[in-house]
Each structure stands twice: as structure tokens, then as C-alpha cells.
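The structure under discussion appears below in the form of C-alpha cells.
Removed from the display is one protein chain of the complex; every other protein chain stays in position.
Entry: chain A
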């Protein structure tokens, strides 16, 4: 079908809000007074750019097009439309679409009538009515008018029972609103986030939002540990006046500032570490006992479970919201319609955003014009190169793991002043800083076609490195636990030191790479550009520090508090640094997809740390002298003892527990879950294929429509020609005028239609 690439239409909007389309051939005037109701008497409103206008064709066809059912839908909604849309799995009619409803009393009355005359109206809760109102694409004033009318009608129609339901619904609404108010006033750091978003856009803001979210997750962890573990211990010590836990020597140590850094000395006899907690059963009042051992273990289980639920729901929500798997080939479309970040408020950021969009588009255009097709040898080369680099990466990971192990072993026996405890954390931090740079170099060699792939590969490698080092460490600690007097406290101390060193280095790096570089760029070396905020690296650092928190809270209960303070300080430091020192990046950052990926990393690391702590609880022998589990064979023993006690008391419980923990049952559950996952995945694949088929069908339907309209148009032309000439003249062959329809079937079809219309008379057109 021939189509002009340059768009041609002639129409002149006149004062009355109608427009006249003039066809040059027939000289007729065609009026289309299509008021897309933006208010009455508005100048220059809708103009129908129809298929007919697009092809410079005639008005009969244009008029016909207006009568097509698909166009009728839009005309309806221009006055009072309705689309039936599924909302919350219930058939709620919503006033959807881009069409603004007319204003004025009649329209709002009509819409209100439509809402109230809906047969399900009485069953609707207030919540649903309000959701309906909020979703209407009309002005706020008319929404208020509609609301007034609907609620007055509603109040009249109520019987006693429905009035009760209505009141319950209203009070529930009020409750929800007051909760929302409280949440709003508690919202942290709002002005800071707004400032950052104005200057840098959504990419950098996503880092700060992630930080805020981690902060909020740690609060319940901290409160749980505080409430159930730390406070009882403190109260016990207060009332009993007995210094419990373990003491290496009988002298109480004094507090010097150095303990904040290395966590030894005075801190060892405080609630900071596992070793200090009692294993006694505390008598609170007559009859009520507080079992410290149960409290400690179950609180640990409790907050892991809580974190699991929060993380799982967050990932699911994020995946659903952001990672909807489409065909993914909408690059241009996304650049045009998602290109502008509406949150940008600073001039500099706006300028850079325009520039970045321009260079992205130019890059795409250039890429399209010269398709890169690598030869077979080049592809082979790249493949082997990648194999080589991956082997190198594995070797590097293995060697860094061995290095950590070696340093830990040697430093165990030595007693140098600061180095013996700080060698390992410094080594780990150095590895975490330097090896990613090596990885960057390797990725340059590997020459990935898309920068996105390169970024993901780099992130996977960095996180694997961190996981490997932590695994080696945990293994080391558990392996050599028998050589120490109170290995749990030692492990707590090591993790504490890791956290502190990580924190200090974060501050140092922010200072060095951002502040110093800015000074150098401004005053010394003119060629150096201002630093950009590296979102990926910073977020991965946050994930690492959170992993340390999860790993260490069992052995160092106050670690969650320390991490909270750390997060607050890092927020303010980074915020100041970003605004003072950095410039916005030219490369766009896909915040939505990356958010899901970061959550996935966090979840992986959470699982790893849970497994690590669970191993410690179940398999490793608790130390003899200290902690709530001294003298037992395993920490988990208390749970088994508890279950045994229950079995004695209630024999029927035995059957249930035995059944649930039998291998058959567990295997059955696992198999069922696997089958469920597989089934859902099949359904998803089926849906995807269905979508592709439907899209193709839609395209074909469009072509059908064009074909038929073309025929109609030609038949119309024929009829008019016949009218202009004598009525007796025989009907001319339509195939002369049909330029674009060349298929024999098409011509035959046209002939049939023409004969049928000639027989039927052109009055039916």
C-alpha cells in the first residue's frame, strides 16, 4: 500500500470549534464538529486525521470511517464513555482512557448516574468507589461533583444492614487515612531525596532510596534483639548484681577509645558479644520464668524469618512492577516516551539530560546504519578470549580466598600490636577494592556488545568475590573454633572489625575519589573531569555491609544498632558529597531493572548468611565457658529438647512432628513446589507466544481494513463517475482504477463487490 512519508493534511480550525476539510478534487466541504469536550467553546479542538485524510482520498470514505465501530467507541467516550476494566479482580467499571470528560453539571450528573445505576453499586465499598474516582481522567472539580452526587444518592438508598456496612467501610477508610498520615510524617529524608533527584535524576536517587529501605529493614531487627535479648540481660545483671558471662581475667577492664575500633577489651564484658549472655532461666515474678536460651535462639529465628518475608515480598513486587517480560524490542519507543525524567529541577541536570538523550539516539542511529557483523574468526577469537578471562577470574577468586585463609592462620598465633587483628579486615577491603578494577580491565578485553551485559557480568563477578571471601572466613572461624576459649565472641569481634573497617574505608574512598578529585579538577589539573557517582559500586557495597550485619547479629547482638548508625552517617556523607562534588552522568541508568537485580543479590546473600549461621547453630560445638549455650553439644539442642518435652506431654504431637520431619513428606513438598514452579513457567511461556500471535493477527487485521477501505473507496469513485456521466453508461471495470490491488483474488473480489453495489444502488453507501 503506497503511503506518503511526508504527512499531508489541510484543515483550518475556525472560531466555532469545528473545522472544515476541503477536498481538492471534489470541492466539497466536510464538516466535522468533533468536540473532544475540553470545555465549551474552545477554539481549535480535535481534528480527525483519518486514514482518508492521510491518503488524500475522498470524503465518502472519511464519513464511512467515522461510522466504524472502533471509532464509535471514542465518540462515545467523548461524551460519556465507559470501558470495562478489571480492577482488583472484580469487574469495576472505570472511566479509563485519555479522553477528558466534559465538564459542567450535566456531564457529572450523567457519570454519577452511571455509577449509581450500576447493578453492583450497593455492594461497592467506599474504598472501591474512591478508587474509581481517583482513576477517572477528568478534572478534580468534576470528580468532587461526582463524589457529592454519588454519596448523596448512596445515603438515600440504604437499609439498616447496608448502613451498618457503610459505616464500617467509612471507619475503615478513616483508619487507613490516619495510618497514611502517620507514615507521611515519619518519612525520612524527604527534602534530601527531592534535592538529589532534582539534580541527578532517578538513577542516583535509587541508591539513596535503597539505603533508606535497608535502614528501615534493620529497625525491626534491632528492636527485636533489643527487646528480647539485650534488655532482659541488662535487667538481669541489674537486679542480680552478678557479672555473668565469661571473663578472661577477674579484673574489669577500663574503657579506652581504642576499643571502638577493635572491639576487644572493655567490650568483651558487655552485651555487645554473645559470650556475655547468661544461660540461666530468670525468675521474673512468682510463676513466670524467662528462659534466656530459648529467647536468644528464637529471636534469631524470628528476625531471620521477618527479613525473609520482607525480602521475598519486595522481590516479588519489584519483579512484577518492573521486570515485566515483553518482547524488549522497543528501544526507540522507550527513548522517546520514557526519555525525560520529570523529577529533574536543576538547569545543569536538564542540559546534561538533553545531551544524553541526543547522544543515545545518535548512537542508535549510527548503530543501525552500519550493522556490525563479526566474521567467524572474530567470533571464535572472542569466545576463546572469554573462556580465558573467566578462567583468570576463577583463579583470582581462588587465590584471594587462599590469601585470606593464610593471613587468618598466621595472625592467629602472632601478637603484633594492631596488625594481628586488623590484617584480615584490611586484606579483605583491599581485595574488594583492587580486584574489581582488574575485572574492569578484563571486561574491556572481552568486548561485550551491550554495556548492559558488561555491567551485569561485572556485578556478578564482584559479588562472587565477596561471597567467596566471606565463605572462606566463616569456614575458618567454624573450623578452628575448638582452639579458642570463647570462639563466638571472637567471631563477633571479627565481624565487628570488618564492619568498622568497611565503614572507615567507605568514608575514605568518598573523600578521596570525590572530594579530592573535585579539588584537583577545579584547581590543579584542568583536563580531569568532575567525578560521577558510581551507583553500581555503591549499592553493592551497601549489600555487602547488610550481609555482614545478618551474618554477625547472632554473635554480636548489638551489631544491628551499629549498622543503623553506620547507614545514617553514610547517607549524610554521601548526600553532601554527591551534591558538592559530583556531576550527573551522561549515560542513563535503568533504575527499575537494576532495582530488581540488586534485590535479587541481596536475597542471595541473605540466604547465604542464613545458611552460614544455621550451620553454626546446628553443627558447631558451643564453647564451654561462655554464652547462653555453654556446656551443650550443639546450640540447636535446646529445640530438640523442647520437642522431646512436648512429646512426653502430648503424645499426639509426636505423630505430627514425626510425619512432618520424615523424608517422604519433605520430598513430597519439594516435588510439589517444583511442579508448581514448572507449571507456572509453562503458562507464562504460553502467554508470551499468545501475545506474539495476537500482535501478528492485529497487524493483519489492520491490513484487511486498509484493503477493504481501498476497495470501498474505489467503488465509490466508480459510482460517482457513473453519476457524473450518463446513468445509462455501463458500469466501468473497477480494475482500471485499482492501482495497488494486483492479486487476482483481489480483483475478483472487487468485481463482485462492485456488481453487488451497482445492483443494490448507491443510496446504501
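Just so we're on the same page, a residue touches a chain if its C-beta (ideal position, glycine included) is under 8 Å from a C-beta of that chain, and two chains touch if they have at least 3 such contacts; residues count from 1.
Going forward, contacts and distances are computed from a predicted model.
S.K.: Looking at what's absent rather than what's present, what does UniProt name the missing chain, "Mitochondrial import inner membrane translocase subunit", "Ubiquitin carboxyl-terminal hydrolase", "Nuclear transcription factor Y subunit C-4 like" or "EF-hand domain-containing protein"?
M.R.: "EF-hand domain-containing protein"
S.K.: Pick out which of A:143, A:574 or A:630 touches the chain that's been left out of the picture.
M.R.: Hidden-chain contact among the options goes to A:143.
S.K.: Out of A:311, A:357 or A:521, which is the one that touches the chain we can't see?
M.R.: A:357
S.K.: Quick one: say which of A:282, A:306, A:573 or A:592 touches the chain that got left out.
M.R.: Residue touching the chain left out of view: A:592.
S.K.: For the chain left out of this view, which of A:181, A:240 or A:723 touches it?
M.R.: Residue touching the absent chain, from the options given: A:181.
S.K.: Mind listing the chain A residues that contact the chain we can't see here?
M.R.: 3, 5, 7, 36, 38-39, 42, 45-49, 51, 54, 74, 85, 94, 96-100, 103, 130, 133-135, 137, 139-141, 143-144, 147-148, 177, 180-181, 184-185, 190, 193-194, 197-198, 202, 206, 321-324, 326-334, 336-347, 349-350, 354, 357-358, 361-362, 365, 368, 590-593, 695, 698-699, 701-703, 705-706
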